[in-house]
Structures are given as C-alpha cells and as structure tokens.
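Below is the structure I would like to discuss, written out as structure tokens.
Of the protein chains in this complex, all but one are displayed in their positions.
By written order: A, B and C. Residues from 1 in each chain.
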C-alpha cells in the first residue's frame, strides 16, 4: 500500500522537500507515517495534519492511496 | 422671546403642520413648549425631543431663539 | 471621516471605491462594510416604495457624533457613512457604512456600533407605500444584535 505525503510552508523549507511516498504493509497512524518518512526528525510541535484534505488527529489510521499532509499553523486572511 | 418648533414624520402628519412659533416671557421646559403649541394634545408616548438638533430631556429649559423639535422613534438605516 | 445624506440613488461599491481612492493613503489592514438595502416586503406585506423623511442639519450632526464616538472607542483610520432620503425603490441601497482600521476587531466592532447607533439616534423616518395603495409609517427598528 502507498501513501503520498505533502509538506507545506516553513516545514517544507526545513525538510528541503515538498513530497514523500511511503510504502507499507501494516496499519499506520498519521504519526507513524511521519516517522516512516522522517525517522531522524521528531514531529514538530503544533504541526497540523490532514488526510485527503481534511484535518485529522495524529493517531488516526491511514488507508491505501491516502494523501497525508503536514504543515505549520495557518496564517491566511 | 421666541421658540421655533418643528414636527416630523407621523407626528407632523397627525398634527397637520410641520412648524409652530411660540412667544414667551418666563422660563419654559421643552414639555411646556409642547403644551403652549398643543394645549389640547397630550405629549405623545415615546416622543423624542431635540433642542438645536441635540437630543434633550423633556424637562430641560429652553432659551430665546432655540429650535425645538418633536418626533417619533427614528427608523432609519 | 465623512457623512453624506443623498437625495438620489447611490452605488455603494462605487462610493466606497471613490472615497478610498481620494481619502485614504494606506496603513489599513482591515475594511468592513455594512449596506442596508430596501426589500420589497415588510411585516408580511408587499412594499412598492418607501419615503424616507429626515431632519436636515440634525441628521448630519447626529451622524458626525456617532462617528466621533466610534473613534473614541476603537482605533480606526477612517469611516464613511452615506444615507439615502426621499423616495426609495426595492433593491435600492438605503445606508452604507465603511470603516478602515489597522485590525479587523476594531473594523467590525466600530462598524456595527455605527449602524446600531444610527438606527436608534439618527433622525430618519420610513413611510412604506404598500402595493395595496395603503401607506404606513414604520413604527420601530428591530434590535440588530438579536434579530436573525
């Protein structure tokens, strides 16, 4: 199964990339997805996460083909 | 001494006139001014009054040449 | 700061644009606008037109007092108030309030203060001409905080 990860704004700049792809064979939470792609990096404080463009809690479980995104607090408007 | 009185909106229509002039020689309140001009008519409930275009209480005292106005609750906007 | 009483129809968006271009050089981060528009029904009846009476002179004085009071309470950069009088048709703009401020909290609060104060203290009176040929004075304004 495959998950696409997207990063935005200051988090994208700090990681130096805007996307990752993670392959997996067992149940993963959003938080697990982060560590698969960023084993050496703790989840940032205040990070927001979405699955398929809806906000989710970090312990929600992902499905095959989901698009997971991580980003800092939003500052629009 | 002379006071000009103005009436507006439904009050003007009911009285059938938009202005009165009252001559007087003693201290008068706004309420007294009403009765000088409308001896047979009680002051309407909820009437608003102004002197020289500022809202006043009915017991405030008028001066020579003041413009006193009586009108119903306002309904602009 | 400007308050205007109009005897003819006005285009609210054009009024705001023109005022902003002419009067405001920048520095504002937030602009709020309220526009009151005449509807073709009221209290369950069809309204054909409306006559808006006012007290010339006192109207402007009270509107200026209201804007001044808003400036005392909130940090605002500029404000424009335009109010129509005379014969008004459905879908015509009756009142326009625009407030420019550095921050949105002040812009919203001052705008709402101005419209509520206008509705309770500015000397305007509406007389509705119904489609049944009857005419009637509007007897009171609704409370803008609780009304839906």
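Keep in mind that, in the parts below, contacts are C-beta pairs under 8 Å (C-beta built on N, C-alpha and C of every residue); 3 or more make two chains touch, one makes a residue touch a chain.
A quick note: this is a predicted structure, and the numbers were derived from the prediction, not measured.
Within the whole complex, touches from the chain that is not shown fall on A, C. Within the entire complex, the positions of chain C that touch the omitted partner chain are 13-14, 16-17, 26-40, 74-75, 90-91, 102-108, 111-112, 115, 142, 144-148.
Although one chain is hidden here, its contacts on chain A can still be listed: residues 6, 8-10, 13, 50, 53-55, 69, 71-77.
In this text, only the chains that are shown with their structure count from here on.
Computed centre separation for the pair chain A/chain B is 72 angstrom, with centres defined by C-alpha atoms. The mean-CA centres of chain A and chain C are about 49 angstrom from one another, to the nearest whole unit.
For chain C, no residue reaches two or more other chains under the stated contact definition.
For chain B, the set of residues that touch two or more other chains is empty.
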